[in-house]
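Read through the structure below, which is laid out as structure tokens, and then see the notes.
Apart from one protein chain that is not included, each protein chain of the complex appears where it belongs.
As written, the chains take the letters A, B and C, and residue 1 is the first residue of each chain.
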């Protein structure tokens, strides 16, 4: 059984994934896409970075767009339960000999930075500068009415190893997972959470580490349909990659779009509550087409192959050989 | 039986209700309400008039807002099938000795003006200047996504007389109607159409003639719920008069709002097709609370009592005595 | 200019398309699909035929399923404005020497049967037996809440010839059309109506005559999404052929499903009002991918190639050579 329950571990409490910094090559083009089209709220611009948040979010930012020479993912951020959790986390990883650094990025309190086993740049903090809640300022609603950031999904060369790290060392719980069709089934993809829905972090087998997508939570499928209409008639037709549809895994209604630099954003709604510690993870077979889309429609090739590189992090080929992901 | 079927009459073909001119006392305040909040498209401003249309409408205007000293309804407009229909209509009413005039209002071809039996200012035309269709320019969508004008609803002092005029002389067909609870039931309200849905024109017993409301058609109930959220958090809370709810009559999902001058606008969706000439009108009893709201919620007093005066047209008390409209 | 406006013609008034008879090979399987999954109301079974109607429909039937040895389309039905229209229609086609017959099918008054230029079996009648309106019996709502039949779409070997017949001899008006990319553009597909929305009848270039699909009108996109969820988890996954999506042409939100015999049903909503006689038809280019799906997703091959044969009617290859319908 490849899925570990993190009972009793670790000595710190990660509340949820909370923010991401993306390197973009044209800040103005990205601002337009994230605010006018998707509907994120701009908190402020500081230097070469734009700080964005969802309609319900009171933390200063959940997406940071920073001007860089090439598109890249810069850091994956998580919120912990208290300042003391940061110290316990630092102590835990120091003991293991992991390199870690402290930072105070704009809009955040002190933040602990470290790497996952494959080099993904992680950042943990407790405190955020506070911004106005826009949830009941409906005059500010645009695009697909994004309420909050929901999760990360990453390619990893070794899903089992990534799962083990996030389950045993970080305390994430698995809600659903896919196994390969071998005589000896291997973990192919896994959805793991801290905050009580399907996932804060998911991993899929592939050349990695790479960021597959960041997800924004929206209230209903109707908001996703409106985004399709909006993007397809405002010059963003080619940025629509996959969907809308219903995932078998998670039961979520989804749309995948690409930002002007190709970073993939999932617009996501209607999964389910997973706070029960004894919730049994759901197993899916790799060959079941309904795991990807309950309605049977295949995902495009780009969706399986493309992802954002983490700045300065080399990638490795996956340990599991490529398999036919979808029936032709 | 008080409902007349207009078989064989009249010698002209009214296609649908098509436009209305409302006198407003603060053009800037009205523009903001109709465009930013409701989401109508502004075609242009000419002098003291703003010309508005819905997202699917290609005719130059469906609502005209004109600066006037006091709030008032200026004309109720209808589209006929051809220029020849205008001439046949003029001949028909001339023969009856009715006063009629011709005009060429901005954005329209020649237009025939006459009065209904209670003095309501009516205007008929065939030709409109054409404007760009915005239906597939989703970037221009705002507010409740109003697609088109749908109907007028008017107070009349004599519903039977109004019905007879619009059925027998204008060729409107009745889809639903309310009768009073007398031993000798009287027509209390009537919904009449030309275009193939529940109504182009409705009449209710009351001091009149007055314009009760103009309706805008929107795609779904979700757009109406969003308008509620929008109005209630952008300073228009007191402009929300009734709803949202489901009418028993028409099955429509509705919201009634008041514009800055108190003109009542219904946001309306989900009625049914009525093009069959043999469609049997549906009778409702005045005491049935579900005729007004399928879900049983009463309408406020203002909804029964208030309406827009037609410029210069004196009102008369209703011929049917007031009855308890709703159970207390 | 290939589009004809039927001004002044013909001497009879077709109100709308109204019913269809489909030959099915397993009546029980078809009943289950149309009532439990789609949500049609069963009026009654008589002999080997099941009579179905939508939730708002008061006519006895809009879809008739009849047990036959092989799947086939048996008749396309239309409602006229009066009994006299039937006589005028009979006189008109008799004068032209067209063979025509009268019938009194179950649940209908006398019905005139004739053929279009390619042999499609047409039926016209005025009177239907009446059935209970279920629109406000929400306890009877199932599936996608189908309110009414909306339109036919047929393959024809000669779109121009089909258009000319339905425009000039039947009085249908064109709302939208596709032209080929030639130096001399040819009509490739056409959407034509009588009832005041996008179409009662559409034609596409292809081996024909064949019935491409029958459409059911539903209130909102949400009902279509629910049907996707329902079909994909109740054994009908392989019956989902295309969508959900937004058509560029018509702006309709759609889903195409196949019934147990392969007859194609479109679930359809959110087009626009077309009652204005001077509404300018909208031209689309064959190579524009957004004409088919505003969001850019291609239709599957089966959607372009498969259709229901009309019983006993031979098909012809299309006069226009095949063109790349969609970019690969």
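One rule holds for everything that comes next: a residue touches a chain if its C-beta (ideal position, glycine included) is under 8 Å from a C-beta of that chain, and two chains touch if they have at least 3 such contacts.
No experiment lies behind these values; they were computed from the predicted model shown.
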Sole contact to the chain not displayed, among B:36, B:164 or B:229: B:229
Touching the absent chain when the full complex is considered, from B:20, B:120, B:144 or B:294: B:294
Residue touching the undisplayed chain, where the options are A:69, A:273 or A:321: A:273
Of A:67, A:207, A:220 or A:302, the residue in touch with the unshown chain: A:220
Residues in subunit A touching the chain absent from view: 7, 15-16, 56, 58-59, 79, 81-82, 126-127, 130, 135-136, 147-148, 195-196, 219-222, 248, 251, 270, 272-273, 275-280, 294
Interface with the unshown chain - residue positions in subunit C: 136-139, 141, 220, 222, 226, 229-230, 232-234
Interface residues of subunit B (partner: the chain not displayed): 221-222, 225, 228-229, 231-233, 237-238, 240, 244, 246, 253, 290, 294-296
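The definition used in the following text is that only the chains that are shown with their structure count from here on.
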Degree value of the rotation bringing subunit B onto subunit C, based on Cα positions, nearest 5: 180
Interface with the most contact pairs, given as the two chains involved: B-C
Distance from subunit C to subunit A - Cα centre to Cα centre, in angstrom: 44
Distance from the mean Cα position of subunit B to that of subunit A, given in whole angstrom: 50
Residues within subunit C bordering two or more other chains: 221-222, 294
